[in-house]
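Beneath this line is the structure, given in C-alpha cells, with notes to follow.
Other chains of the complex are left out, but the ones given are in their true place.
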Amino acid sequence: MAETTPALLVVSAHAGDFVWRAGGAIASATMRGEKATVVCLSYGERGESASQWLAGKSLDEIKAIRRSEAEAAAAALGADIEFLDLGDYPLVESPEAVARLVDVYRRVQPTVVLTHPLADPYNGDHPAAARMALQARVLAQAIGVANSDGSYPSKDDIIGAPPVFFFEPHQPEQCDFKPNVLLDITDAFPKKQAAMECLPAQKHMWEYYTALAVRRGVQVKRNAGPNLGLPHETMGEAYMRYYPEVTAVLA
Amino acid sequence: MAETTPALLVVSAHAGDFVWRAGGAIASATMRGEKATVVCLSYGERGESASQWLAGKSLDEIKAIRRSEAEAAAAALGADIEFLDLGDYPLVESPEAVARLVDVYRRVQPTVVLTHPLADPYNGDHPAAARMALQARVLAQAIGVANSDGSYPSKDDIIGAPPVFFFEPHQPEQCDFKPNVLLDITDAFPKKQAAMECLPAQKHMWEYYTALAVRRGVQVKRNAGPNLGLPHETMGEAYMRYYPEVTAVLA
Amino acid sequence: MAETTPALLVVSAHAGDFVWRAGGAIASATMRGEKATVVCLSYGERGESASQWLAGKSLDEIKAIRRSEAEAAAAALGADIEFLDLGDYPLVESPEAVARLVDVYRRVQPTVVLTHPLADPYNGDHPAAARMALQARVLAQAIGVANSDGSYPSKDDIIGAPPVFFFEPHQPEQCDFKPNVLLDITDAFPKKQAAMECLPAQKHMWEYYTALAVRRGVQVKRNAGPNLGLPHETMGEAYMRYYPEVTAVLA
C-alpha cells in the first residue's frame, strides 16, 4: 500500500537481545537490501554479564566488551547499531531517554519497529524498553512535540504509523507472548548463526536458539500448510503484532 | 509464498450474515478475479425473520424468500452460494453436517476461510457455525478421513492450511472480538452496498453498516499512518485471525 | 425504563443450588411483592446426595427427599418452584430439554434471570445448566421458534431481553467468577437463613454461607462508600452480569 522506503528499527534493552530474538528478521531485511538500525538502550553491563564480573572486570571494561561484541553481531546481520548507554538493572525510564528515542525515530523513519513484549517477570528492563519504544513512537508522530534540541519538526520529520512487532522472550508463556506472526527465516539463518557466534561468552545459547528456530520453523510449516511446499529444514522466528494489521487483501 | 489459486470460502450461519459482515472482503476478492463461495448453513428462517412470521408467512415461504434474497446478494458480490438447510434457532451441530462441510472444503480448496467468531451471547447459532467450520477444516486436511459418500480422498483432494478470519459480529466487544486485521474495502464498497440492497426487509441496516464501514475505515487510516495517503473516505471491515500469520516479510 | 411486571426466573442445576447462592436475591424480590420462579433441572440425586446413598436410600427415595426439601426452601423464600427431572451427573444437554425451558420462559415472562456461571471445574452440571438457560432465553425471543407442543407463539408470548445474572459458585476464582454486582441482602437474610434450614443434611453449610454473606456485605459497604451509612451488619450476595447494563442514568 505504501511507497515509503523500507527501514527497520530494533529497540533492544541490552546489547545482545537483538541477536537471539530478532537476528533472522534483521538479516532478512538487509538481504532484501533494506536498511536496519539497532538501538541498544544499555550494554547489559550489570544484569547480563555475570561471567565478566566474576572474572574481575571493571564496569567500563565490561561495557566496552559488550559494545564491541554487539557491533560485530550487528555487522554480521548487515545492520547499523547505536547505543544510548542508559544503564541497566534497572533500566530507568525518563522523559529525557524517551526524547532521545524520538530523535532516533525521526531520523530513521522506520517502516517497521521491533522491540520486547510488555511483560517479563524475569527481567524488568525488557518491558521498560518496550514502554519507552512505544511512547517515543507516538510522540514522534506529533508535529507539536519538539526534538530533543528544542527545535520543532517539519512535516517531513514526523513519522507515520509503523507497525510494531514484539520479538520472542526467553520464557514466552510467562510473558503473555502469544505469537500471531511466524516469520520464515530459512534463508537468513546462516547470518543469524554468524551473529550469534560474535557473542562467545554465551556459547551454549547458539545451540539453544538454533533448536528454537527449528521449533518455530515447524510451526511455520504447520500454519502454512503442506501445499506451500516449504522445505523440511524451515527455520522460524515468532513475533506478536501490537497493532492490527492493515491490508487490502486477506491472505 | 504459495502458488495455489486463490479461493475464498465463507461459512455463514444464516442467509444474510455474509453480506453485512464480509461483503467487502468477498467483493474485493471477486474484483481481483478470484473465486468466492458462500455456504449458508441455514436460511435464518426462525431466528432472523420476525417480520415475515408476523406477516403470516409459512416456514417454507420464508425459506424461499430468504434463499432468493441471499442468491441475489451473492450475485451482486460476484460469489457462488450454496445452502445446507440445517435449520436454525438452534443450529444443531452434528457429525453429518460437519461431513458435508468437509466435502465442500475439498471441492472448493479454499486459500482463505471466513466465518463467525467463537463467542456470541446474543446468538448461539453463530458460534455453532464457527465450530463446525473449524472442525471441518481440520478433518478435510486428513487423508484418513473419508468423504461423506464413504470414498477416501486422494492426495489432491485434501486441503492445505488456509488461514481463517472471523468477521465482525453485531456487538463486537461482547463477543470477545478484538480485530487484528483491518481490511481496506474502499473500492469494493459499492458492490457491498448493492448486495445490502438485495435485503429489503432490513433497510435500516444499510445505513448502519455504512456508518460502521466509515468507522473501521478511520481505523484503517489511523493504523496505516498518514504516509500512505489513504483517502478521507476510506471504508473498512474488521477481522480477527484465528491462526498466526505466516510470512517471509514483516510489514 | 420498563413498565413490565417484575418476574424473577432462577434456573438451578440441582435442587439446592438456588438456596445457597441466590436465596437473598429471591427473598428480596418476593419481599417487594414480586413473583419469583425457581426451575430445578435435576434433583441433584446422584452428585449431591452422598450421605443418602451411604444410608442405603434408593434413587426414587432420594429424589423425593430432595424435592420436598427444595419445595420447603422455595416456600420459605416466597418463590414458586418446578422440577424438570432431567437427571444429574451428568446433566445432559438436549434440544428437548431446551424446548421445555423455552416454554417456561414464555409462561413466566421473566424480567430478570439468575443462573450458574459458564465455568466450573468442580461440577460440569452447573455450566450445562447455564448453557441451556441462556440458549432457551434466546430461542424464547424468536417468534419463529415453536413452543414444545408445536404451536407457534403469538407476539405476546415471546419474551423481551431480560438481564441475566450469574450467581456465585462454590470456588469463585476457579470459575472465572468476577462479581460486577454486589447485592445488599440485609433485610432478606432472615428468609435466606430460614430457607437454608430447610436443608438439614447440609447443616455445616448454614454457618458457611452466613460467613460468606458477611464477607460480601463488607464488600457492599466498601464499594458503596461510607457516605451511604450502611449498617455494620450489612449482608451481601455477589453476582456477575452476562449482558451490559442498560440505563438512562449513570450511578
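Structural remarks
Each chain gets a letter, A, B and C, in the order it is written, and its residues are counted from 1.
The rule is simple: a contact is a pair of C-beta atoms (placed from the backbone, for glycine too) under 8 Å apart; a residue touches a chain by one contact, two chains touch by 3 or more.
These numbers come from a predicted model, not from an experiment.
Shown here are 3 copies of a single protein sequence; counted across the entire complex in this file, the number of copies is 6.
In this section, only the chains that are shown with their structure count from here on.
If you sketch which chains touch which, the chains link end to end in a single open path, with no loop closing it. Subunit B and subunit C, compared by their mean Cα positions, are separated by 37 Å. With each centre defined as the average position of its C-alpha atoms, the distance from subunit A to subunit C rounds to 53 Å.
Under the contact definition stated at the top, not a single residue of subunit A touches 2 or more other chains. Residues 1-2, 4, 6, 8, 25, 28-29, 32, 111-112, 114, 141, 159-163, 165, 179-184, 219-220, 222-228, 230, 238-239, 241, 243-251 of subunit B are the ones touching subunit A in the complex.
Against subunit C, the residues of subunit B that register as touching in their complex are 45-47, 49-50, 53-54, 59, 62, 89-90, 92, 121-124, 174. Subunit C makes touch with subunit B in their complex at residues 95, 98, 134-135, 138-139, 142-145, 152, 155, 242-244.
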